[in-house]
Every structure is written in structure tokens, then in C-alpha cells.
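The structure is given below, and queries will be raised subsequently.
For this view, one protein chain was removed and the others were kept in their places.
Coming up: chain A.
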Amino acid sequence: MKILIVEDEPKTGEYLRKGLKEASFVVDLSSDGIDGLHNALEGEYDLILLDVMLPGMDGWEVMRNLRQKGNEVPVLFLTAKDQIEDRVKGLELGADDYLVKPFSFAELLARVRTILRRGKPSVEASIIKVADLELDLLRRRVSRAGKRIELTSKEFGLLELLMRRQGEVLPRSLIASQVWDMNFDSDTNVIEVAVRRLRSKIDDAYEPKLLQTVRGMGYVIESPLQSSC
């Protein structure tokens, strides 16, 4: 997967490149709008991370040019502007998502993966497995090592999200938004408690532990046998 980052702040650009590389993406970095547009048109990218405030040509302009030239590459805007109008403008110009600075890297990664997954014919499996943990989407049942586990509907939703995105660290804000539709920074404590309760049902009595807390970032479900992707 090839990603182009257009970002003029050197430190931000460099860290984004490093982070995405380590998440096994191929990453190019442009530091101004004109250069960025040129690269975007030349290179075959799967996704472009586009800053709005750029020297030479701003993000909106880059976006407009890109779409005018018939390039349909997915774009994720990164910006410090969080006015509703800016958000609407970005999305109207054909961007796929919008992330307000400062954002957590885990959040960015989660969103990047969501965009890249989109549009791909995913084989909708009715049963998701991680090690010996099984989630049956059709019958809404969960079992581990063959034993049935009773979950509340929200716990089921939480587990489903984590299992669908297994191996990805999901930030608390993303979990709150996806599972409970809470689209603002609320008490992160609530997610902690919910995860703790889920863990007590699916992990406490079993080995190995599947649901991990990544301190300072979020939560991830992965089988210790698998290497993270």
C-alpha cells in the first residue's frame, strides 16, 4: 500500500512517515502543495494525507486540481482548522475523511485502514476468529475454547469491532464513536471500564490473553501467535 503525505511541518511529516512505514506502508513525503500535486498525479498512490495550510498551493486547491484531472485517489485531510464549514468544504471537494490536529497516531492509523479497506470486496465472513475466540455474527454468539460466553449487546458490539480490526490498535475515541456513537471526547474512563468488563468475560479464565491495552494508545485484540500486520 502506497501513501503520499503532503505536510509542510518537517517534524510532523517525518514522524507520520516513520509511523506509517512501521505499519508496513510505502510512504512518500512532499513538503509543499505544488510538489504534492505533482507527486500525487505521477505516482500511483492508494491514499493521500493532505495538510490544508501549505506553502505554494493550499490543500483545498491541491484537492480540486486532483479531482479535475480525474484522479480519484482517496484523500484524508489533516488540519488544525475544525470549523464545521471547513469540514464540509473538505468533504464536498471529494475528500474521504477529515482529521483535526492534534490527533493521536492510533486514530490516524485506524482511519487510514478504514479508508483503504473501503471499496474492497471484503468477504463478509459470518464467523470471526482470533485464536480460540469465536464470534458468530449471524447468531450473535461468542464462545471461547468451545464454551459459550454471554455478552450484553454493547459488549458484543465492542468485541465485534475489536475482532474485525484484529491486530490494529484502536484508540478510545474511535471505540466510543463506533460502538456507542459518542462523537466527542468524553470520559475515557468509561471505555476503560467497558473493556475491563469485556476482558473479565473473554480473557480472565483463559490463556493466552487476547485483549491487550496499549498504554497511551488504545486497545487491540490479537493472537500472540500472529505477528501484527
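The working rule: a contact is a pair of C-beta atoms (placed from the backbone, for glycine too) under 8 Å apart; a residue touches a chain by one contact, two chains touch by 3 or more; residues count from 1.
In the analysis below, contacts and distances are computed from a predicted model.
The chain not displayed here is annotated in its UniProt record as "Sensor protein", chosen from "AtuA-like ferredoxin-fold domain-containing protein", "Xanthine dehydrogenase YagR molybdenum-binding subunit", "YCII-related domain-containing protein" or "Sensor protein". Residue-wise, the contact with the chain that is not shown comes from A:Lys154, picked out of A:His38, A:Arg140 or A:Lys154. Contact with the chain that does not appear here is found for just one residue of A:Ser104, A:Ser143 or A:Ser223, A:Ser104.
Listed by residue number, the positions of chain A touching the unshown chain are 82, 84, 100, 102, 104, 152, 154, 176, 180-187, 189-190, 193-194, 196-197, 215-217.
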